[in-house]
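Beneath this line is the structure, given in structure tokens, with notes to follow.
Here the complex is missing a single protein chain, while all its other protein chains stay put.
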């Protein structure tokens, strides 16, 4: 009752750890069998090795957290030679999160990483708010987002999902642009740009000054955006932003997501993904749903079929 | 140590109840003396009487709340004949929040309400996310925002503050546009567009479907935007979004706000404004600040004067 | 109206998810009418953020205590159910207009109809009506036998019928069914419960003097935010938190 089919991905269940919140799976593999997961979104990979931003890189906020990791990663070569092969022992598809400073970087990483045996899809990160070049700059203009998408689509051996930034006036426009440019799916949302100041010094708590807000605090914004985008495009949406429970999963799927990713909650409870997967069948039963795919878009399908009436 | 001077406004202290969270002051006047407040931002006033959206109009979210009141108000005439005169008994300037569906509506309301004796400034609401026409539509394009601002500026007898929406890709652009169009100040942020779905029915909890997110959850986004905008313009910023304590006030002022507004927290604790006002001198003392105005922009002034060094 | 840190005197579970909480403080001295409510803040600074409206179920002016009966279901009420004797809880109240038992004519009969967690405020109302010389008949509706509470307490004050949706306790059906099946005769009606029940009461007994207590999601609870409005028949509106929660039948349009 939990399996979901998406371009390039046959998921046992719709639960995917979100990129950057699960490293390359190594640490969590010590805690549970990664084969239980629907898929794994690995940490953003760039062509070169990146150290990222200075610390402090995280700060807590009411119901959420800010991060400014700055895409630290071991670089394409090492991801291909060490991280991905290590994940081959698990029966789980990998979605590779691809980042860069220029279109050429994305193309290089996408082309090479998409040919790795266990990479079943790419997630184009055009929404990282914590790097000076690239990242969010590609995700706030529909035109640039479209261009990058079609360039990457040409070289990728697997379907591509584009990860959208919530820091935009009209997210549906960006979604339509990447769909038109050949995206096979959309993942959303990346973090909201935020900031905290130290009361004693007056200066930002994060060394990078601003950071990306994630966690339960952003859930209402994420749900609203998934609701808008899933109605604006015909490609599937993988929803995320503050998911902590099986109920939250339902809310995102009602909004229009076909699967979901769990980010920050992995820090709060490292067992959260398998726990949600175990809980989901009971939650579906509680709400009278026989298969998870019935949930998808229920919030707006409802309007199209006035047969169901508001109780 | 708390007084602040802003265009049109001599504030005893920088604490202002935010528009829509304080009605027209009548209910809170039963709880404490409104003359204690820095100023009062009254509920949005439109030319005609408005009932607003169907209920439910509010929903709770992690660390925040959604509202879709829809600008319910008794209409310009009644505000002029009943609400504003009742506020005259208090020694407190009123900032009148002005809304409408078309430029003409704003002009009409602004012209008339700005001539009321106790209205010392207008707050142009170009950011309400809960109405079908007007509201946020004026606040998401720099061009439209500028046009509306200059039209209203022409007719207003008092300084005008423009209330910005956070639901935009580049809030500094909008800020610069309204400054160029003659705005005397900026108030920010209005609510972030969000949504919650009912788990049993799958449909939105709010009858209006989407609503505006406010409360502590949005504070990091608000602080970041105040930080950006206060550096982009030369007119003062009144900051708001999740303020619940004297410490939060400091954080907004460090970010660049010259005064602040308190919204949602009035629902959690109706005495919050006088409590913060009473607490502020102790908080300033704790952090070694002798006058509240020293806080303004400390986060970025810091960078300009490398004399202070990071401890 | 006042905000006070009140002290928990007693917390007990009455039925599945149903708790009874007794609080003490000087705020009780301002409680005038049955049907008023309090706005309760649980948890820390922002979790959960908003206050929860809960009816006053019983007032003890001698001990400066009052009782509320609530269903622990969501975040706020679950936290409330974790409070123990001696703990403090932040209460704003009393709020709203309430019922006016003294406006009834002694010797007449009042029907008190409650659905689920609408039942609690009827208890103080019933005691006051009885004191005032009004005969009381209670019809209490619950989902099933596991949710039933206060049957004996109401029975001690007057004729009491209990209905459950599944028939597992008392009579099967809704309160309106029970009233009709038992051919109950009464002069006035006081009803608290979900809007569908209130609407059914209005439709079933259009000729009776009738007072209804409405529920709505609230922001401030004091009339400032316009969250809790409902329309009146003449196209105007009322705020449930200050103009209500009690309205005479027909005064407002019940949304459902």
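Should a chain be cited, it is by its letter among A, B and C, assigned in written order, with residues numbered from 1 in that chain.
The rule is short, and it goes like this: a contact is a pair of C-beta atoms (placed from the backbone, for glycine too) under 8 Å apart; a residue touches a chain by one contact, two chains touch by 3 or more.
All of these numbers come straight from a predicted model, not from anything done at the bench.
Shown chains touched by the hidden one, complex as a whole: A, B, C.
In the complete assembly, the contact with the undisplayed chain comes from A:215, out of A:166, A:182 or A:215. Touching the omitted chain from subunit B are residues 62-63. For subunit A, the residues touching the chain absent from view are 20-23, 26-28, 30-31, 43, 51-52, 54-65, 67, 69, 72, 215-217, 244-245, 264, 266-271. Contacts to the hidden chain, counted on subunit C, fall at residues 43-47, 75, 79.
Heads up, the rule we're going with is that only the chains that are shown with their structure count from here on.
When chain centres are set by their Cα atoms, the one at the greatest distance from subunit C is A. Per-chain Cα centroids separate subunit B from subunit C by 36 Å. Centres computed as Cα averages put subunit A at a distance of 45 Å from subunit C.
The distance from the centre of subunit A to the centre of subunit B, each centre being the mean of the chain's C-alpha atoms, comes to 33 Å.
Along subunit B, residues 62-64, 215-217 each make contact with two or more other chains. Among all residues of subunit C, those that touch two or more other chains are 45-47.
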